[in-house]
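For this view, one protein chain was removed and the others were kept in their places.
The first chain written gets the first letter, and so on, giving A and B; residue counts start at 1 in each chain.
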Amino acid sequence: MPMSLQELQNKPSVLRGDKVTKIFGYGVNKNTAVNEVNFNFRESEVVSIVGESGSGKTTLAKMVLGLIGVTQGDIYFRDAVRDISSHKKKKEYWKGIQAVFQDPFSSFNMFNRIDTLLLDCINLMGGKKLPKEEKVRLMTDACSFVNLKYEELTNKYPFELSGGQMQRLMIARIFLLKPKILIADEPTSMVDACSRATILDMLLKLRDEVNMTIIFITHDIGLAYYVSDTVYIMEHGQFVESGTAEDVILNPQAEYTKRLISDVPKIHEEWDLSTVAGL
Amino acid sequence: MFRQVKQAFSTPKFLIGFIIFTSVFLLAIIYPLISPFTPLQLVSRQSFTAPGRYVNIQDVVENRDRRYFLLNVEENRVADVLSVEDSLRMIDFLETHLDFPPGVLSVEDEPALIAAWNANYDPNQRIQGMTLAAHNENVRFNERLQVAISEEGVILAYFNEDGELVQDTANMFESRDFVNVNSIVNLVHLPLGTDNFGRDVLTQLLSAVMTSLRLGLIAGAVATTIGLSFGLISGYTGGFVDDAILFITNLFTVIPGFVLLILISNAMDPGARSVNTVAIVIGFTAWPWTCRSVRSQVLSLRNRDHVNLSKLSGHSMPRIILNDILPYVASYVVMALILQISTAILAEAQLSMLGLGPSTTDVATLGLMMNWAQMFSAWQAGAWWAFVPIILAIAAIAFSMNLMNTGLDQVFNPQLREG
Partner (left out) sequence: MGKIMLEVKDLKTKYVTRFKENVYAVDGVSLEIEEGKSLGVAGESGCGKSTLALSLMGYYFAPLHYISGEIIIDGKNISGMKPDDVRKNILGTEVAYIPQAAMNALNPTQKVIRFIEDVIHAHDKSVSKKDIFDMARKRFEILGLPQEVLNRYSVELSGGMKQRTVIAISTILSPKVLIADEPSSALDVTSQKMVIKMMRDLMEKGYIKSMIFITHELPLLYNVTDHIMVMYAGQIVERGTAREMVFDPVHPYSKGLMGSIIVPEEGTRDVKLEAIPGTPPNLKKPPAGCRFAARCKYVIPTCSLGERSRRVFDDNRMHLCIHSVDFLRETYAKEGTGIAAIKSQKSENLKENKKTSEKTQENASNKSSENESEV
């Protein structure tokens, strides 16, 4: 269930960004993908960052994950400036922040068995020296959390699974790692509508179990409204509006948000096609 | 993996290429085993023996107890050299240029014709109004004729009890005397004749195919190893390393590879130019395009989610490159390797033609065989067997490898699939 504003503000901050900027290229080719963005994500909060393609939301996610560098600004992880200057420190950081990506078909190394993926997680969490039975038990637990059977998956290759199963396996991976923050980059846009509910349910269940902060990166404003406590609307590398989901989506203030919401087909309201903006 | 191999064999292009390549390869392995000669063994004393089955002269002469006396040897030998056209040309030449009275000489009277020619023809004399080509042809013809008539005739003889050589007058060699071919011990089969040194071309060719393939494999492996490692590192790390490697690659691409190859080969001590060193030199000039294409593949791969996920799982850079990137470019690299091998074989042939190939006296390569054929004027001597089979072998290898490559391309890039 969504948290109230009061509840949220009492929670400790897990990830804070101060004027985070990313500039690609130099000189004439200079392209500011993310422009002085401020954010503050709290513990067990579900956040959505909504924007159209090219708005910089994926770049922001990658910066937060530490996959690409930050041009300017600071990111604070649990109220301390995050330090990912060496591989060892990065590894430590990644124990606290993980991701689920959009396309399950490209998220897997198709040459590795499924076990390898799960074992990697156990190793990252320092379980390299555990006895084999213990490892199998952990993997079985993780699979059963996402309604998959480990016995059926072991020694299989990712391409033998359906898209929905793959995405669930990604969540099983998160279950093993139990990070403080999960970045979900369009986790349901490539899977069928029928599997979408399952995947969202599992993510939210995981949030409740480990007090995880989930950051949804999405273009689907309906999804953002459905799952999140807080919504950030992103346009051209900047947040144009942010607030609780109810506030932002039912009472949009920014022009961009209004347009975005009016452009989405609805069920209970008439979809007004006359407002199509120019050419 | 198994499925892809199966798919590869279901494309006709790969299958045909594979069949050609395997036949050549198997032939190259098996034939030297059953061949009576070693690749560079001097089989015949003559240069450019035409293809055929040969009987050792000794066997013909020393058959059982019979000895043969060859009649009119000189005449027969001259008849071999002197065709009717040659005779007509001689008459024509003598009559028009040397003011010989017409009607005296005739084609039938060969001894008189030859005598007249010997008496009047001077190779050093340039005759007005005669083309250089015609002059040279006369000179060459004259040389051939002199060789034919200068040899002494053959007499069959035997040693008597005193050890003296005595002419055998009892036996005669006639056209009705036969020898059973099966009883001849020293029968030599030369399917492709011999080269200028009198070495069996087929045995030599098949051993050269093997050597060239080995050379191609070494060169291809060197080029692929350098290109692949540079491509992987450059594509994955990006930034300064990428720029530096790209700079070197561009440098190598801009300098024409073949010129570089010639310069390096030239600078090397000819004695040190073995097959392996030439292979390494070829490989060292051929890597840039493997590097470039691997790099561009890696550039798109490194942004894939599975690589990001691998990073998030805390894997180190070498592990990500080897485990998450290399398998995805492997199929591509195999195709590049095949192409590199076939280009290396061609490059060796080109180098050797220029005389910059391996300077070796114990193994032949396809390029060296071509070089020998060229140096000893196989073309002028009409000895087609000394170069046509080699050209065909080079073509077959390059063609089959390119076919296999196209076939593999169809398997790995489904967009290229037909139907």
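Odds and ends about this structure:
Here is the rule we use: a contact is a pair of C-beta atoms (placed from the backbone, for glycine too) under 8 Å apart; a residue touches a chain by one contact, two chains touch by 3 or more.
None of these values were measured; they are calculated from a predicted model.
Contact with the undisplayed chain is limited, among A:E52, A:E92, A:E152 or A:E255, to A:E52.
One of A:G164, A:P187 or A:G237 touches the chain omitted from the figure, and that residue is A:G164. In the complete complex, the hidden chain is touched by one of A:V81, A:M110 or A:V264, namely A:V264. Remark: the residues of subunit A touching the chain excluded from display are 2, 52-53, 147, 162-165, 192-198, 200-201, 219-226, 245-246, 249-250, 259-261, 263-274, 276-279.
Please note the rule applied: only the chains that are shown with their structure count from here on.
Those residues of subunit B that touch subunit A in the shared complex are 304-306, 308-316, 323-324, 327-328. In the complex of the two chains, the subunit A residues touching subunit B come out as 62, 65, 67, 87, 90-91, 94, 98-99, 101-103, 106-112, 117, 120-121, 123-124.
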